[in-house]
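Beneath this line is the structure, given in C-alpha cells, with notes to follow.
Removed from the display is one protein chain of the complex; every other protein chain stays in position.
Letters are used for the chains, namely A and B, taken in the order the chains are written, and counting of residues starts over at 1 for each.
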Amino acid sequence: MSEKVLMKGNEAIAEAAIRSGCKLFFGYPITPQTEVSAYMSKRMPQVDGLYLQAESEVAAINMVYGAAATGARAMTSSSSPGISLKQEGLSYIAGADLPCVIINIVRGGPGLGGIQPAQSDYFQATKGGGHGDYNLVVLAPSTIQECVDLTYKAFDIADQYRVPVMIMGDGMLGQMMEPVSFPAHDDSVTFDKSWACNTTGMKRKKNIVNSLYINPDELENLVWERQKRYDLITEKETRAESFFCEDADIVLVAYGTIARVAMNAVKKARAMGIKAGLIRPITLWPFPEQEIANVAKTAKSFLSVEMSTGQMVYDVKLAVNGKCPVEFYGRTGGVVPVPQEILDKIVEMSKKL
Amino acid sequence: MAKVTFNENACKGCYLCVDVCPKKIIKKATDRLNVKGFNPVEVTEQDKCIGCAFCATMCPDVVITVEK
Partner (left out) sequence: MSIVFEKPHALSDVGFHYCPGCTHGIVHRLVAEVLDELKLEGEAVGIASVGCSVFSYNYFECDMVQAAHGRAPAVATGVKRANPDKVVFTYQGDGDLLAIGTAETIHAATRGENITVVFINNCIYGMTGGQMAPTSLVGQVTQTTPYGRKTETQGWPINGCELVSQLEGTALAQRVAVNNVKNIREAKAAIKKAFTYQTEKKGFTFVEVLSTCPTNWGLSPQESLKWMEENMMPQYPLGVYKDKGAKGDE
C-alpha cells in the first residue's frame, strides 16, 4: 500500500503500528483517540493479532506491561485523563526496562477538561509523568504522514533502547484526514530479547522482569545505567526541523499541529519583511536543545507557541540559556490559535528589536 | 526403615513439624542455635520414623527431606 490513501490520524497510527509488527493492542475508549481502538478492533483479527478492550486505562497499560515482558511488540492508546491513569504502569515499564509504545492524543485539561485539541500534557509527557527517575521518549508528529513514519520509528527506538516511547499528538491530529502512504516497514533489523519472559523451555536460566530493588546501591546503579542509555538516546535520536532560521531575528518554537499554524504565521511575517523563523521539535524528549542553542547564537528573540499556558517554553529558555529573550504565546482549553494571532505577536515582538 | 534429614540452617524454629509428627519423635534442639539464631529441630529416635512426610508437608521452609 505505497499509494496514497485518505486517513484519519488515529487510524493511520493504528495501521502503522500493525505494519511495525505490533500484534497486541490493549485499549480503553476515550475521546478524541477512540478511532485507534475502533480501527484496531477491526484490523487486528485480519492480521492474526489481538485487540483487547481492557476494564480501565490502568489495566490496559498493565496488559501492555505483561505483553512487553514476553518480548512482543505491544501498544496502548489514550487521551489525557486516561494517560494520567496510565502513569503508574508507565513508571513500572520504565523501571523494568520494557519496550512499548503509548499513544497520547491530547485534549484540554485539567480534570475531565474538554475534548478539543491541546498540548497541556507536555510536562507530564516529557518530565517523567509517573514516580521515579525516568523519561519517556516523546515523539510529536505534525502531519498524518509523520504519524505513520514516527510510529514505525517508535517501535524501533523502544526495542533498541528498551524504553517506553510515547507518540504525542493532539485532538486535531487524531481526528483530521490527510493523504498518507505506508512505506514498506524494514523488518530486517532484529533486537535483543534474551531478557524476555517467554518461558524457559528448561533450556535457559529463568528471566525476571522487575522494578523492585531493596538495596539502595543496586537501585542507584540501575538508575544511573538507565540514565546512560538516556544520554545515548539524546545523542542519537534527537530530532527537529528548522525553517528560515539562518537569518532569523525572531525564532518561533512550536511542535505538532501548532507548528503548521506557526509556519503559516512565519511566512506571513516574512512577506511583511519581518525575519521570522521556526524550529519544530520532533522529539519533545529528548528536547532539541542543541538546535535551539545554535540558532540562539544569531537570533534576537524566541517565541514558544503552544496550546497550553506555557510548558515547553521552559525547555526553550533552558536551551537559549539567556542568550536572548524568550517569549510565549499560547491558547489553552481546546482553543487552537489561528495564524493571525501568532502573527500579531510576531509583529509586537519585532517592534522591540 | 525411613529417615528424615533437616537442612538445619534453613529452619526458622516454628516447630509446626513437631506438632504434626504422629510418632512425636521431632524435638526442638535446645542445645544449639542455627545461623539464623533459632533452635533447630532434630530427631533422636530415627528408627521410629515411618516416613509419612507429615513434617515435610507442614514445614513452611522446605527444610525437610524424607527417605524411605
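Definition applied: a contact is a pair of C-beta atoms (placed from the backbone, for glycine too) under 8 Å apart; a residue touches a chain by one contact, two chains touch by 3 or more.
Worth saying up front: this structure is predicted, and the values here are computed from it rather than measured.
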Option touching the unshown chain, where A:Ser41, A:Ser181 or A:Asn207 are the choices: A:Asn207
Of B:Lys3, B:Lys23 or B:Lys48, the residue in touch with the unshown chain: B:Lys3
Among A:Ala67, A:Val137 or A:Val180, the residue in touch with the chain that has been omitted: A:Ala67
Interface with the undisplayed chain - residues on chain A: 24, 26, 50, 52, 54-56, 58-60, 62-70, 72, 74, 88-89, 92, 96, 197-203, 206-212
Chain B, residues in touch with the chain not shown (by the definition above): 1-3, 10, 12-16, 19-20, 38, 51, 53-54, 56-62, 64-68
